[in-house]
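Every protein chain but one is kept in place in this view of the complex.
Here is chain A:
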């Protein structure tokens, strides 16, 4: 996955002039212009606010187009950030949507991007150069053979429809550029008003969404892809999750780029983290489900019709599999489409400080000095803050002689604002070096060993933890935003780690170990020897059906548990994305699919984590039945978490420490506790701990518990434990006969082995008795056997499993053997049972001593004309009946004094004996 291929130009980024404004809280400086010089060339390109620029994307030939709204950096100078308004190239618009245009798009045409999802904050170091953008009237023809570097804007694109765009929006000329003249080749000036005012938010519709809700959401739901999506209410977490995925996608890009020229992950348009707009977890899931199925085209189509967030997912996914795939490229720019853009010749251009007022309501143009700090409390504050931080970082970098820490900065935007920013950025730089190593041209000799990477990451996230605390000290207004952004920013970060192509190689093994096989080999694991000959495959329809009906053959998806699946999925996903913890209690009688559903959820989530839609997490499973003592739970958890072996007490202490202390790059942990009731101890400390850890701030632990009884918390848990378990409960109802039928049908999956009626009979019978799917499958399996071994199929039987076979299987499994056993008993045994009943009737009790019964027995023998038996023999008869549990007996040492009870009803006995 390393890219040694491209030689890139190393660019040096420097702020020009003094900061225009300083945001004290965020510690960011706003700048009016940025100077880019190419190493080895004397020329310097100046980027000013309001100018149109090219930002590097995956495609070298088609960089993204944007307009600079604001330039800022952090106080350390490491981070340089730019806030941009994106434009979308034709190639970034899904082909299916291009049709909406109603004409052939001009190759140099770009669209003012109004989608909401794109993050509009980019790393300044991803800026390539200025570009010339011209606004054309809707009807005006494209000028012929203009120089290839000029781009044309006619329409705006919000990922759903095209609209005509007023020239004012695009042209930076009339913008309130304070100190800079508009770029020479730029279009008509952009009136500042539209972006600034709320109504004007249209162009910057991202902002709108960021601020509030969700016009787009319904659409998104509608176009949600999975068959299973029910369009639920999305949660904040989900949104951030989406943004995260997008971010990671862009990070992918940036990583590749970085190698090339230490450029920024500028492409990473951060989602509006503080926006309440959320994607429901189902969407993620759906996407996941559909992912393989859908062709790229389809994806694009859907995406384009869906709100931008969705858009991001796709590119991201694509990007993951093929980091530089054209599709992702196309999509990402889409996001950008709104950005301002300038003359592309860049170098000679005089940057204009026109600010595209993306931060529509509250933001004043960044260059306008110091406005930032006041603005910080506004909804858009977050973005600014970030931008500021990043720019600060950028400054740092500059100081550090241009080895751009951009990527890390991007991944830890928050850190930049902190005092520890320096530290972080240095670490970041290390990472960068790593990346640079891969890059032939760019390697500036600071190669770091790859090993550095991991620790640095760890450090990074630890500092991040600090930040979190720090942030909590902010005022309440900010805190709201801060929290949200924390969520968002954290997720992207972790994702970015995986998503980044450069990291992927290292990450992959890691990932593999953690989620999929939580138990790493602790010691030489025993293996059942493998067989010399492979197991035979099923040969005929019935065998095939039998194999499919085996409980162990896990279907691709569990039918009839969609709702439960959704609930659990969204619960766990939201916790993972949030980085918080929680408990859930799942109850239901055996065989209702509790464990299977949770496992399926985990499979989906792990898959989502693999494709970076959610942060990676550990999945650990313990089963109360699979341990010898409740305290072994600690040992097993620890072992699966860290491959450490410890005694129960020690393990408990270690886990306690692990879950209560902040730790570097801690991944969320999902813990499944099956058969919870067996973890009961007198003091209940195991349960207490299990439910207490998720409430710790640093635990990031999600606990799913499974047990059979619905009221387990009330019945066996003391108050403090039950309280910690919380009220997130779910109950799996026994399957109804329709569901059972569906389960069988879906398992059979078109293998025609059963008659319809037969299936219905089984399902109805089982549903009436227990609703246990295992039972149902077992009966069906048995029925196929009976069918197979029954007489050769008569013409009418057609070889399918019919009613008669099913009836036989049902009888075998459900009928009690007592009556048959009595019928098959020997004469004396039957007589003894009769004597027992006679004695019971005489006494009027349900219990008698052997001695009493024996008297009756002797009498009956005489009546029946049999030779009376001795006491020893009578006792032997009695013991035999007792061994079968037809009788319940006291210990046999009591001899004739032992008391006798019937284990069957008297009626059954009489019935069995009479029929004889």
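The criterion applied here is as follows: a contact is a pair of C-beta atoms (placed from the backbone, for glycine too) under 8 Å apart; a residue touches a chain by one contact, two chains touch by 3 or more; residues count from 1.
In the analysis below, contacts and distances are computed from a predicted model.
**Q** Name the chain not shown, per its UniProt record: "Origin recognition complex subunit 4", "DNA-directed RNA polymerase III subunit RPC6", "WD repeat domain 75" or "Large ribosomal subunit protein bL19m"?
**A** Not shown, but named in UniProt as "Origin recognition complex subunit 4".
**Q** Among A:562, A:675, A:755 or A:847, which residue is in contact with the omitted chain in the full complex?
**A** Result: among the candidates, A:675 touches the missing chain.
**Q** Kindly state which of the options A:44, A:540 or A:553 is in contact with the chain not pictured.
**A** Only one of A:44, A:540 or A:553 touches the chain omitted from view, namely A:553.
**Q** Looking at the whole complex, which of A:626, A:657, A:683 or A:738 touches the chain that is not displayed?
**A** Residue touching the absent chain, from the options given: A:626.
**Q** Pick out the residues on chain A that sit against the missing chain.
**A** That gives, for chain A, the contact residues 519, 523-538, 543, 546-547, 550-554, 589-591, 625-629, 632, 635-636, 675, 678, 708, 770, 772, 774-775, 778-779, 781-782, 785, 789, 812-813, 816-818, 820-821, 823-829, 851, 854, 858, 866-867, 869-873, 876-877, 880, 883-886, 895-897, 903.
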